[in-house]
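Here's a slice of the assembly, chains where they normally sit.
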Amino acid sequence: MPTISLESHHKNEMIEVTDRVRQAVDKSGIKDGIVHLFTPHTTAAITINENADPDVVHDMLTILDRLVPLSGGYRHLEGNSAAHVKSSMFGCSETIPIENGQLTLGTWQGVYFCEFDGPRKRQLQIRILPL
Amino acid sequence: MPTISLESHHKNEMIEVTDRVRQAVDKSGIKDGIVHLFTPHTTAAITINENADPDVVHDMLTILDRLVPLSGGYRHLEGNSAAHVKSSMFGCSETIPIENGQLTLGTWQGVYFCEFDGPRKRQLQIRILPL
């Protein structure tokens, strides 16, 4: 199974992986189907959102931090309970249609690996299912 | 690929599309598999929730607005950062099993296109994968 290796450099970060996903779809030779992305981590996520203005990603991470404060009398001693909740809110998988060999992403959509407890080395698994 | 065209009329809105998804599944002739729904927009989402009492949808949109305020010192100049976060929280895709030609939705479940930055014209893509 194709896998993308990543390295995050900040506590919270959204790393765009659209091109690497496109390359995996190209390489598979599958023209029509879906691509399934999965990250095997519990303090990370995969999401699809705007990749035109980097301020969107900045605002999204800021809003999430306000919603789920880093500390809040949590029991889990590792101190990353907020990251676990963010992971489940955005979700550790995403699925995108493939048509004529292309992802059917919208004009402003990019695929992001979301780091919520970095910096760390991370993985993203790619499964491509034909129609 | 079957596509549903939609038009939203409010800033925030949940538009039920269950019947249109059912029609696409019927037309495909596929009896067992999954239907994958994907919206190519960054300020919209797809979700499955109650379609019996319209107050549920009203409350859900109200709660989301309280959680992610429309303005909050965001950097993104288009002023729709809240909508981008809501999009990633609910997600731009959904997947439902098909069994004996029917969606296996529960009694109270309906499929919703979620608008978070309307009114706009929108698209929803439908991919049906056989088992």
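Order as written gives the chain letters A and B; numbering starts at 1 within each chain.
Convention: a contact is a pair of C-beta atoms (placed from the backbone, for glycine too) under 8 Å apart; a residue touches a chain by one contact, two chains touch by 3 or more.
Quick caveat, the model's predicted, so the values are computed rather than measured.
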Problem set entry | Number of identical chains in the entire complex, 2 depicted | 3
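In this text, only the chains that are shown with their structure count from here on.
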Exercise. So, what's the distance in Å between the C-alpha centres of chain B and chain A?
Worked result: 20
Seminar exercise, completed: Listed in rising order, the residues of chain B that touch chain A in the complex are 1, 36, 38-42, 67-68, 72, 74-78, 81-82, 84-85, 87-89, 91-93, 95, 123, 125, 127, 129
Problem set entry | chain A - residues contacting chain B, complex | 33-34, 47-50, 53, 55-56, 58-60, 62-64, 66-67, 89-91, 94-97, 99, 104-109, 129, 131
